[in-house]
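What you see is the complex with one protein chain gone and the rest in place.
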Amino acid sequence: MTVRTEELILNVGPQHPSTHGVLRLILHLDGEVITKAIPVIGYLHRGTEKLAENLNYTQIIPYTDRMDYVSAMTNNYVLCHTVETAMGIEVPERAEYIRVICMELQRIASHLVWWGTYLLDLGALSPFLYAFKDREDILNFFNELTGARMTYNYMRVGGVKWDVPDTWIERVKDFVQYMKKRVDEYEALVSGNEIFLNRVKGIGIIDAKTALDYGLSGPALRSAGVKWDLRRNEPYSIYDRFDFDIPVGKTGDCLDRYTVRIEEIRQSLRILEQALAQFPSDGEIMGKVPRVIRPPEGEVYVRIESPRGEIGCHLVSKGKQEPYRLKFRRPSFWNLQILSELLVGESMSNLIAILGGTDIILGEVDA
Amino acid sequence: MTRFMEDSLGWLNFGVFAASAVALLFIVLFVVCYLIYFERKFIGWMQYRVGPNRVGPFGLLQSIADVAKLLLKEDVIPKRADRDLFVLAPVLTFIPAFTVLAVIPYTEELYFTNLNVGVLYYIAVSGISIIGIVIAGWASNNSYSLLGAMRSGAQMISYEIPLVMSILGTVLISGSMNIRTIVIEQEGWFWNWNIFPQIIGFLVFMVAAVAELARTPFDLPEAENELVAGYHVEYTGFRFAFFMLSEYVYMIAMSGLATAIFLGGWHAPAPFLDFIPGIVWFLLKWAFCVFFLFWLRATMPRVRIDQLMTFGWRYLIPLSLVNIFLTAIIMQIVR
Partner (left out) sequence: MSEETKKPTEAGDQDTLKPAEPAAAETPKQAAEPETKREEPASAEPSKPAEAAAPKPAGGEKPAAAPKAADPDRAARDAARAERLAARAAAKAAGGAGGAAAGADGAAAAEAPPKEPSPNQPKLDRLVAILKEQIGEDAVVEAYINEMDRHTPTVVADKNRWHDIALLLRDHPELKLHYLRNLSGVDYETHLETVYHLVNLQEKLTYCFKVRTDREQAEIPSVADVWSGANWNEREAYDLLGIRFTGHPNLVRIMLPDDWVGHPLRKDYVPVDPEV
């Protein structure tokens, strides 16, 4: 008697138990093993690029906040820096320092969100709350600085909008010292845990060649062993003044991505220390920008290192106040592509570990 | 209780037994209610938050509110579900949970049965709950529910074996399967407690117990089961509450069993502390076991299903066999 077996098509629907956003995965399962995985995206597509064609550059900045909403400062920066590069605008020292401090704080906040939710997916309930408690401190800093906790609309072409409040710098310095101890505590809690290691070690291996082929960037690329960080290799802003290491993984599995991101938090804290120590005591926060921002005709592609990878802005300008074409190169979009290849042959349980390790934000995938 | 048991059965005896059973039922229900509350509070404190504190003073009425909510929910039975089995499953899961409470001796005088095969009774009856779970998965007419039930069933059956075998060491030492006898044999100072000679057995028991109860880190049936829903997904209202209730009552029972078999039951750690009543010691040790389970839940991530199975079959069972072997050899040498 032959037993009839069927392939099960499981729809991991747009509504998710985990907090990754509205992502749909169509899985073809043979028992417990995935034979085909098709990500379906576009549930959060809001037409940012089309809208941008009717808005002037300062008006586009709030839209950038909402793309990668967990890491809004870097999004703000990429747009502002693109226009500044196109127009050749100098940004004053103080503004540059404020920008770097904001971006590094944002990097820490984004990695904390990732850490908490990743462990929540794996079943540990508590790290999520610890991470969010520390993120609260960072969001409170941003709240004082910009008036908002998540979508800041803070950077402007040529500088930043508001100056730092009183004692803000000192308090951020205290936070940096506190956070350094916390990262060690987090590592002590999780990184040696046998159960955790069994879930992530050797899972979802990406080798360097595949990573380059798929255009991965950020921690995913660095975990595969490619030492490529735009803050070091194509320096922008004042990153060339700071001394920091680039953590690189060895095997490209989920554990390496985890370790790289934890190490990046530490390096961000290092950059923050230096930036806070070098912070100029006075200065302008806005450069010499013409009243009406009109980049000259031409096109630029400017890229920076966001917590997820290389975020780029390709601007085609016709000399008007609005961009002719504004395209964002979103790291989560590129990083998500590899999922269909990575998931083949994995079991359902490993799907969670791999998907969490990719660290995608759907707002950015769909733009 | 001894007095009532040794007399011949009359109306007075029967009345006392029935009344005390009902009393136990209510006490256990009350304890389950507040166990849930304490779990939420305790895990909240471990996570930098306060847990429920709105409903009633200090949130004490939270569980009452939850129970009331579950009672008032609409009772939905899927159209193509097997109606009789659907209704039977929670009952089948829940009744054994209460029944096993009978063999646990709470103090020297307060016990409900004096079964010669108490250990066997406990394990056998708690195994019936597994049938209830599998029936729940089948009767829901939901393929994911069936998958989840199969997984839970596999997990629980696999971990029953090391659970029993770890207890066998204490049975060998005490010379009896009667739980009350096992406790009596542990009197004296705390080093007489079975945990010390049977440390391997205790560790195996703890791990197997957590897996039997489907608590973190083995809580695949309870959590979203990683995208595939658990066996109780189609259940609503009080039928769902039955499953939750049975889990917590098992927690009480398992902690009670651990206390009785390994931690010396109602005995004080030192004979001069005997003036403190035995029930207090029993409850202290029981509370320690229960809070240990809560602590694990707040801290550990979840294992994967295949890692779970590997661990149970390839590590725990051989380890418990080794334990029995060693116990037998040492007893032969000592005696």
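Order of writing sets the chain letters: A and B. Residues in each chain are counted from 1.
Just so we're on the same page, contacts are C-beta pairs under 8 Å (C-beta built on N, C-alpha and C of every residue); 3 or more make two chains touch, one makes a residue touch a chain.
Remember, it's a predicted structure, so these values are computed and weren't measured experimentally.
Student: What shown chains come into contact with the chain that's not displayed?
Tutor: Answer for the hidden chain's contacts among shown chains: A.
Student: Considering the whole complex, which of A:141, A:154, A:175 or A:214 touches the chain not shown?
Tutor: A:214
Student: Could you tell which one of A:13, A:280, A:296 or A:345 touches the chain left off the display?
Tutor: If we include the chain that is not displayed, A:296 is the one touching it.
Student: Provide the residue numbers of chain A that touch the chain removed from this figure.
Tutor: Spelled out for chain A, the touching residues are 41-42, 45, 47, 49-50, 85-88, 210, 212-217, 226, 228, 233-234, 290, 292-294, 296-303, 310, 312, 314, 316, 318, 324-325, 327, 329, 333-334, 336-338, 341, 366.
Going forward, only the chains that are shown with their structure count from here on.
Student: Please work out the Cα centroid separation of chain A and chain B, and write it as a whole number of Å.
Tutor: Chain centroid spacing, chain A to chain B, equals 45 Å.
Student: Name, in rising order, each residue of chain A that touches chain B in their complex.
Tutor: 8, 10, 12, 17, 119, 122-126, 129-130, 133, 189-190, 193, 195-196, 198-199, 347-352
Student: Residue numbers of chain B touching chain A in their complex, please.
Tutor: Listed in rising order, the residues are 43, 46-49, 143, 216-217, 219, 223-224, 226-228, 297-307.
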